[in-house]
Structures are given as structure tokens and as C-alpha cells.
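Pasting a structure below so you can have a look.
A protein chain is absent from this complex, but the other protein chains hold their places.
This part shows chain A:
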Amino acid sequence: MTSIAQSETAKSRKVLFYRHSVLVRITHWLNVLCLSFLLMSGLQIFNAHPALYWGQYGADARPDPSFISIGAVEDGDTIKGVTRIGSISLPTTGVLGASIVDGELAPRAFPSWITIPSYQDLATGRRWHFFFAWFFVINGFVYLLYGLLAGHFRRDLAPTRTELTPGHLAHEVAEHARLRFPKGEAARHYNALQKLAYVGVIFVLLPLMVLTGLTMSPGFNAIFPWLLDLFGGRQSARTFHFITASLLVAFVIVHIVMVLVSGVWNNLRSMITGYYALRVEPEKEKST
């Protein structure tokens, strides 16, 4: 505690250090653009058939074989939105299943404010989705290539052995829960939780989005049929695509909250100009 107090006295000095290379910054913001459009056009596509299944096939039938469905049911002279996951049905009127379109409650899986276009138009949704899917994949390859060749992954993202010990992780979780973040020299590097989250997104969730997406393509199924076996069928792949997208949304929410609570302007500046500010005590400052 005393060291933190000390570092915040007038004696400490603010130093800017170069945290994000230009390539990381550009690919980061292009990724924001791509994932936003992919999510919104993806929900437009989902709305065309708002049900998810496990297995090779899946379609409307009785009994309903879907694992998740978002729909509207009649309720007197109005409708209500119902989201069903397995055997659990949740009332979601206003957001999922039924929401306001042109001032009136209408059957719609995801509401108009989160889809591209805002109105129902599968063809346009697909056009946007596939354009930004290409954009996203190319951007991702550029980033991966850079990360490998320039040592970004090894230097910035790979957790060290000590960082992965249960004791250290428990300590970081406790610190995060109190919204206490590394300061001074320790803030020069990502903490272990950050590293794990970024590694999980970059090497697990985003590749899963691409692979499950490709598994839905009948053309690609002929080219790489093993993808069907990997995910257990086209309809399973579609369900995994949706679940992985939801996990990415959850990551983005936590990511934004963390950016906000750990110094929003400093974080934003570092992802725009590259420079991140640290408070360094004069005696500990490295001579450069």
C-alpha cells in the first residue's frame, strides 16, 4: 500500500512508453469494424431461421427438434417474445422474439437496432456478412503473421510459467475483483489474466468463428469434409458459430469495462497513438 501511495505523490513522474506497434493498432481497429458488422449482419441472417440444432440436419418439424429457438407466440390480441433454451422458456418480449418495428410490436428474433439492415433482408445481410468475413480473415492473417514474425506473441502474449501458477492467478483475480490494476513498472506488460483472455480470443474463439462459418458452406463441405466431422455436422457448426459469437460479445463487454475502469484515456491513447503513460518513481526510473 505504501509503495502505491508513494508512486502517486508529486515525486513520481509520468512517462510515456510505446506499447502498441502500428500494425497492432491498425489491425485492432479494423477488427473492431469487421466484428461489429459481422455480428450485426450475422444476427440478420440468424433472424431468417431463428432456431439452432445439434447434428447434421435440422429444420422446422413437430416435435420441435431445435436446441435454442427465439420466436413469438400469440397472447390475446398481441404477441409476446419467447426465448427457449432446451426445456427452459424465458419471456423476452421487447428484445428477443418480439420487438418494436415501426412503432408496433412485431415478431422478430433479434431487434432491428442490432441488425444490418435494420429491416428483414437476408440477401443484404449475407452480402455484408461475407464481405466482412473476407476482410476479417485477411486482417487476421496479417496480424497472425506479424505476431509470429515480430515476436509480438512471444514477447507480449505468452504467459510466463510463474504467471500461470494457481497462487499468482488467484492473486490477480482478487486484484481485478477489487478493480486494482498493476501500476508503475508492472503495467509495462499485460497481466496474466489479460494474456489468457487475449490468447483465448486470438487462438481459440476467432479461429473457431472462421471454421464453424466455413462448415456451414456446402461448397466448403465438399472441399474439407473433415470439418463436418470436427463439429458434428452443419447444424452443430451453426450452433457453435452462434455460441462462439456470444462468447466474443461477452469478451468485448468485459474488455470495454476493463478499458473504462483502468484508465480509459490512457488505454484509448495507447491503441490510437501507441503511447501508454506510466507513473514512475524517479529513483526507480530506468536511465535511457
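As a working rule, a residue touches a chain if its C-beta (ideal position, glycine included) is under 8 Å from a C-beta of that chain, and two chains touch if they have at least 3 such contacts; residues count from 1.
We adopt the following convention: contacts and distances are computed from a predicted model.
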**Report entry** "ABC transporter ATP-binding protein", "Molybdopterin-dependent oxidoreductase", "Phosphate transport system permease protein PstA" or "Anti-sigma factor" - which is the UniProt name of the missing chain
**Finding:** "Molybdopterin-dependent oxidoreductase"
**Report entry** Residue touching the undisplayed chain, where the options are A:21, A:217 or A:273
**Finding:** A:217
Query - Contacting the left-out chain in the complete assembly, out of A:34, A:70 or A:116 - result: A:116
Query raised in the report: With respect to the chain omitted from the figure, which of A:80, A:108 or A:234 is a touching residue?
Result: A:234
Query raised in the report: If the missing chain were put back, which residues of chain A would it touch?
Result: 40, 45-46, 48-49, 51, 53, 56-62, 112-113, 116-119, 121-124, 126-128, 130-131, 133-134, 216-223, 225, 228, 234-235, 238, 260-261, 264
